[in-house]
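Omission of a single protein chain aside, the complex is shown with its protein chains in their original locations.
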Amino acid sequence: MQLTEIRIAGFGGQGVILSAMVLGKAASIFEKGYATVTQNFGPEARGGACSAQLIISDTPVAYPYVTQPDIMVVMSQEAYNRFAPELKDGGTLIVEQDLVRVTGLDKKKEIKVYGIPATRIAESLGKKMVLNSVMVGFFTALTGLLDPDAVRKAVADSVPSNFRELNLQAFDKGFECGSTASPNTVETELEAESVTEAG
Amino acid sequence: MKADPRGVLTGEHFIDGDHACCEGALAAGARFAAGYPITPSTEVVERFAARVPTVGGTFIQMEDELAASITLQGAVWGGAKAFTVTSGPGFSLMMEHIGYAAMTETPCVFVDVQRGGPSTGLPTLPAQADMMQARWGSHGDYAVIALCPNSPQECFDLTIKAFNLAEEFRVPVMFMMDEVVGHMTEKVVIPPADQIEVTPRKHTKKSVEEFEPYNTNGDMVPEIAHAGEGYKFHVTGLTHDERGYPNMTPQTQDRLVRRLQNKITSAADRIAMFEEADLNDADVVVVSYGITSRVAQRAIDTAREQGLKVGKLRLITAWPFPEKKIRELAGRVKAFVVPELNLGQMALEVERAAGGQAKTFSLTHAGGSVHHPEDILKVIVEASR
Partner (left out) sequence: MSTDLNTALLNDDVANPVEPFLRTDRMPHIWCPGCGIGTTVNCFARALIESKVDLQSLALVSGIGCTGRVAGYVALDSFHTTHGRAIPFATGLKLANPKLNVVVYSGDGDLAAIGGNHLIHAARRNIDLKVICVNNLIYAMTGGQTAPTTPDHATTSTNPYGTFEPSFNLPHLVEAAGAVYVARWTTFHVRQLARAIGEAFHKKGFSFIEVISPCPTLYQRRNKLGDGLDTMKYYKAKSKVRNGAPTSDVGLTISGEIIVGKFVDRDRPDYQNLMHAQYVDSLGDRFVEPMEAEAVCS
């Protein structure tokens, strides 16, 4: 668990902050690592754009902010437009594929892009609001950064007890998708579009 | 004595600094808080309001910060350990009552989660610009203790320490958080109650006839009694003698005010807490506190990777200022670099304590974000030359 900078962003109500909390808790409580979560507060954090920064490391975290994220999870177009350029070379971009059109990514940066229809999956499970647990499951499977059991425990520990089962189902579903996902399937087609636009 | 287990939420938690501060207060035995909502501090009392009815105690939301900051003192004299929580504008309103607590020697804790100022400033963004206000904000001469946590874990640990110091010295203790530390979430380990040392109130064991509320009996800190115990004592913000009676002579004023100051300054070495690293071979020492200490750490690490002899001195106690430590270092290092989220407050203290023996580089920032570690690095490089 070397120092990894993660940004999670979307709009209010998607569980952006909770996702960061779950992953941070998994790393620092259910595994023996360290994690720091910071978030935007105030009027700008009510509705609209919403973003959390998460640093995970096997040594104590000093500087608490993301400078160049290794991993970015984006769940809205606005968040994508605002934050995607920050991504580190060779970094990982995870998108809610129904809500984000991945355009204009610098090919030289060799970013691995993964997409998942998290909202649709959550709806199919019966509650749209568990999309963040789908995302967390997806993240866990394809990054391999954290022990899946630890994250699962963190999900169970972080949600209201009456929604625990549903969130765990959502996590498992996301994890399953992540285990079989291959990078850039979403991006390839979108990149073609952006090339067309450029032409 | 050991902490009352009812207030101690033993275990590992992933919580922010504000919540950790609340848990620290509960663990320390605080059973009364009076507050007034203000960003970015309100989460402390929100948690207290939710927790305290299940622990045994009272939270009251007052009509303003003036009320909150004196209500808590009424509670102290009623026998409770009590605190209030605020941020810049509210802290300004509380100044008169910090003076009252100092004058009447009311043990209590004022938490200030610092945000950008002056005035309404930056309600949701960090600063460290209340440091001098914490020390000098109320009129007249007095001394306080101020602590600066740099993580949620320290928000827990040092809040307990703040209450303990308040009781030991019968002084208001300023708990100087900042917005980043208050809103940052990390693991916080809360030990079992029997591993938490809590300082009991310095309550008198004297009889009603023997007791004089401000007689120190040769010590620097008098013993206290609570209302309702039969002592029939008087407490006033006026200059008072050992009986607690108003006495407006220069002699009484001199004796009282000097003692209020000396009881803290004479114990400065004992109160001083700091974290130090790589000071033995240091040419340059970065002096920082609160969130800035964590930003500076990155700059220090990079500087050492580059072969610069940089040491770290993190102030945990800001007041009384650990000037002996600075003076001692000043005799053997080239320079101090003092980054802080203000236009140079504690840097002045470092410069004063250094007494011209080492140069002080004040690295200012008006607040709203933290320093760029590269900016701190640049000054370290400059100071190393």
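Note that the chains take the letters A and B in the order they are written out, and that residue 1 is the start of every chain.
Please note the rule applied: a contact is a pair of C-beta atoms (placed from the backbone, for glycine too) under 8 Å apart; a residue touches a chain by one contact, two chains touch by 3 or more.
This one's a predicted model, so the numbers in the text were calculated from it and none came from an experiment.
**Q** Using the touch definition from the header, name the shown chains in contact with the chain that isn't displayed.
**A** Result for the missing chain's touching partners among shown chains: B.
**Q** Using the touch definition from the top, which of B:F32, B:F91, B:F156 or B:F175 touches the missing chain?
**A** Looking across B:F32, B:F91, B:F156 or B:F175, the contact with the absent chain belongs to B:F32.
**Q** Out of B:V8, B:A27, B:V45 or B:L72, point to the residue that touches the absent chain in the complete complex.
**A** Selected residue, touching the omitted chain: B:L72.
**Q** Sort through B:T58, B:S92 or B:T124 and give me the one touching the missing partner chain.
**A** Final answer for the missing-chain contact: B:T58.
**Q** Which of these touches the unseen chain: B:P118, B:P192, B:G230 or B:G355?
**A** That would be B:G230, which touches the missing chain.
**Q** Residue-wise, where is subunit B in contact with the chain that is not depicted?
**A** Looking at subunit B, the ones touching the missing chain are residues 1, 4, 6, 29, 31-32, 34, 53-58, 60, 62-64, 66-68, 70-82, 96-97, 100, 167, 200-201, 203, 226-238, 245-246.
Keep this in mind: only the chains that are shown with their structure count from here on.
**Q** When the C-alpha atoms of subunit A and subunit B are each averaged to a single point, how far apart are the two points in Å?
**A** 38
**Q** List the residues on subunit A that touch subunit B in their complex, please.
**A** So the residues of subunit A in touch with subunit B come to 21, 24-25, 28-29, 34-39, 41-45, 61-65.
**Q** Where on subunit B does subunit A make contact in their complex?
**A** Listed in rising order, the residues of subunit B that touch subunit A are 12-14, 39-40, 123-125, 179-180, 183-187, 291, 294-295, 297-298, 301, 370, 373.
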